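Step one of this worksheet: look at the structure below.
One chain of protein is taken out of this complex; the other chains stay put.
By letter and in written order, the chains are A and B; residue numbering begins at 1 in each of them.
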Amino acid sequence: MIEKRTEISERRRTMFKVKERVFSVLVFTVVICLCAVSLSLGQEKVVKIGAIYPLTGNLASTAMSSKRGLELAADIVNNYYDLDIPFARTKGIPGLNGAQVKIIIGDSRGDPKVGMGEAERLIKSEGCVGLVGAYQSSVTKTASQVAERYGVPFLNSDSSSYALTARGFKWYFRLCPSNETWAQNLVSFIKQVEKEKKATIKTLVILHEDTEWGASSADMQKKYFTQAGYKVLDVIAYPAGATDVNSEVLRVMKAKPDILVMNNYITDGILYTRTFKTLNYNPQHFLTWCGCSEPGYIPAVGKDGNYFFSYSEFAPELAQKRAVVKQIMELYKKKYGENINENTVRAIPAVLLMVDAINRAKSTDPAKMHKALMETDIPADQLISPWAGIKFDPKTHQNIYARYVIVQILNQAYKCVWPPELASAKYVWPWPEWNKR
Amino acid sequence: MMLEVRDITVDYDGVVALEGVSFSVERGEVVSIIGPNGAGKSTILRTISGLLRAKSGSISFKGKEIHNLPPYRVVEHGIAHTMEGRRLFGLLSIEKNLLLGAYTQKNKSSIHNKLEEIYALFPILKERRKQLAQTLSGGEQQMLAVGRSLMAQPDLLMLDEPSLGLSPVLVKKIFETVKDINQKGMTLLLVEQNVREALELCNRAYVLQTGRIVTQGSGKELLSSDLIRKAYLGI
Partner (left out) sequence: MEQLGKLLIQMIISGVMMGFVFSLIAMGLTIIWGVMNIINFAHGEFLMIGMFFSFFFFKYVSIDPLFSLPMVAVLLFIIGFITYHLLIKKVLQGPVLAQLVVTFGLSIFLVNLAVFLWSADYRMIENPIASGKISLAGIAVSIPELVASIGSMIIGAAVYWFIKRTKTGMAIQAISMDKDAAAIMGINTDRLNAVSFAVGVMCVGVAGALLSNFYYVFPEVGSFFGVIAFATVALGGFGSIEGAMIAGVIVGLAEIVGGFLLAPAYKYAIVFAIYLAVVLIKPTGLKGW
């Protein structure tokens, strides 16, 4: 009898074990759900901003910098910071009862189609009130089409294809300068070089990777250099994912231009640097765009990166003139343990402007946000970018105050050399030959 | 008993190909398995050599269970299999094909002797030994396939339709060769569709139909049985 009972209780116990396990899993699930619900109830209203960046693919390291910029901007809005920038000293969005901002990031993998899908997802499934991104012009192009279709603002502070604003979209706004701006800036710089260095510059070759960004930049450069009286000897397109660039460089060498104007990403930029050196190619100078300004470039090529001209949308030199730039640089360094880079700086204003528009509109209603965006007029001293302010052209929605700075790599560091009022170093011209360094 | 197959059932993805097949081969014998196309003859040989797994039943060879072994272990136990359609390594030379047959053999001089033996048996192979196997004619390919199996120095040689696709003259020649090999002491399990020749040659035979053994007996008995005469010899 006793044995029987132990047997039964034994069996019960094992049965209980199973039940117990099922039960505890259930309880656990319910508790988690409750927590999640109470958390979301307890919090202020959350405003979601969608961001599209190439988190994987060969621009992954660049996108990582952008992502940090988005996080930093959201952090500044949501929490109290003692910074001379709007929304820092308040928590959340004041005009919307202190609503918190949440950035939802979609990975475009650098693919226009994927970017389009992500834009759709961010707007429809995630309920984002506006989009920022998408780095590559080709992705921005498709993603902003989706925003246009759904009627939500797309604020773009890091794609430069001229064609994007030429579309005259209602919901697309570009804060940053375009490749048309860059071509104009370059011509101004070369004119200045001719004066200051008594250089004879007559001919150039334009080299560009063959995605939309490179092709449209090359178009603009050809247009503005030709207009200014220079002779474009050749425009050479090459595949973006090249594993070898000997044929490209040999073609340039055959044409013998005074200056070589390049439009490249970082991978091919590194490859070109090596190939120029091996083939000992020395024009009067190189004007590069993009590749040489990526954070990975100088560490990868070391001293061989010296003297290349490149562009920047961030001039650390601004820190001496604007308190907020210095503060952000310090904040970033404290948070991430490294110096802020251009791609981070580029991602910040789009988020801040989106918040500013919501704040002024006191609503996330698209029509009201649109009105607020059109009325935007932000002075330069509230910006961390070297732009002269933010104000949109009523037709194209291009920021009419946007501009680039030209930097030269000197002692493996970027030094601002143009525009003159921001210059922090004297530039080296002509290019010091590879053999004579 | 050298080879004993007991009650094996084999299927291809659930479709039954062999059902309860049992038979045996004694040392020195020639045993034939005959039956129509699709009866499961090749399946039997593939199961013995480990290319297929039986769902149930057992196979023992020289007193050891072999039905759970992978093919390369079955070869080591002394079973060589000349597959239907020769299955030569077409882009390798004849000599390399033969040497691959001796893959499990460790003793270099015995491999060499065996090679010479095969060359003596099939002089044409020696003549062409540097040629690619795919350049040989059908009959020569069959000789090479048999030779390659013999290189493993097996105790049991399983031949799957060695006369398939050959001209009558060559068929006769192949059967002579098979007989010759047997007379030198090799135990043979022969699958054939040339029923008359097979039955004349073998000691015993099993008749397979749709995966079951329907009758068995000595070659002579079967040659004179009604079933065989009607179904296979067309008399």
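To be clear about the criterion, contacts are C-beta pairs under 8 Å (C-beta built on N, C-alpha and C of every residue); 3 or more make two chains touch, one makes a residue touch a chain.
Not measured: the values here are computed from a predicted model.
Participant: Kindly state which of the options B:Val16, B:Leu51 or B:Leu170 is in contact with the chain not pictured.
Facilitator: Answer from the full complex: B:Leu51 touches the omitted chain.
Participant: Check each of A:Ser108, A:Thr267 or A:Thr344 against the chain that is not shown and name the one that touches it.
Facilitator: Of the listed residues, the one touching the omitted chain is A:Thr267.
Participant: From the list A:Asn79, A:Gln227 or A:Asn280, which touches the chain that is not on show?
Facilitator: Counting the whole complex, the residue in contact with the absent chain is A:Asn280.
Participant: Touching the left-out chain: which of A:Glu120, A:Glu148, A:Glu194 or A:Asp210?
Facilitator: A:Asp210
Participant: Specify the residue from the set B:Ile33, B:Leu88, B:Met143 or B:Ile228 that touches the hidden chain.
Facilitator: Of all options in B:Ile33, B:Leu88, B:Met143 or B:Ile228, contact with the hidden chain holds for B:Leu88.
Participant: Just checking the interface: what residues of chain B touch the absent partner chain?
Facilitator: Those residues of chain B that touch the unshown chain are 49-51, 70-72, 74-76, 80-81, 83, 87-92, 96, 99-101, 103-104, 148, 152.
Participant: Against the chain that's been left off, what residues of chain A make contact? List them.
Facilitator: Looking at chain A, the ones touching the missing chain are residues 56-58, 60-61, 64, 210, 236-239, 241-248, 250-251, 253-254, 266-267, 270-271, 274, 278-280, 295-297, 299-302.
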